[in-house]
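With one protein chain removed, the remaining protein chains of the complex are shown where they sit.
Moving on, here comes chain A:
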Amino acid sequence: MYQLNLSDILLFSAAIGFNVETVTYKNLKFQVWDLGGQTSIRPYWRCYYSNTDAVIYVVDSCDRDRIGISKSELVAMLEEEELKKAILVVFANKQDMEQAMTPTEVANSLGLPALKDRKWQIFKTSATKGTGLDEAMEWLVESLKSRQ
């Protein structure tokens, strides 16, 4: 599980910690905070919530056992006051695997349809193949621009 505040990168590091990168996509400058998803690190997510425009929540579509934890974490995160206005982009990752859940399955198990007062979208991605990222970023850029 990886979370990115803003991202087009898929250099998901398994290292303990995070990455910061500034990426320009379609004349929009993204400061991307790649926060680790490890259990021990999750508490520190909230350190980075301030001034966040969008959250990219990357979910392992193959891990059916822990999708529940993922949901509770997401719900807890979205309850934060600082992320009230943040756009949510969910990456249903590992779509190249056979046993992967479909984006709709992932969305349902994350309880996304129940979200109100939040602009969200789910995309199927494959980090290893690098597919699905462009559409996601396109949507994110558009929605950010439209908000302005």
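Heads up, the rule we're going with is that contacts are C-beta pairs under 8 Å (C-beta built on N, C-alpha and C of every residue); 3 or more make two chains touch, one makes a residue touch a chain; residues count from 1.
We take it that contacts and distances are computed from a predicted model.
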item: Omitted chain, identified by the protein name its UniProt record gives, among "Large ribosomal subunit protein mL53", "Gamma-secretase subunit PEN-2", "Golgin subfamily A member 1" or "V-type proton ATPase subunit a"; value: "Golgin subfamily A member 1"
item: Residue of A:I41, A:C62, A:L115 or A:V141 touching the missing chain in the full complex; value: A:I41
item: Chain A residues touching the omitted chain (full complex); value: 15-18, 20, 22, 31, 33, 38-44, 46-48, 50-51, 66, 68-69, 72, 76
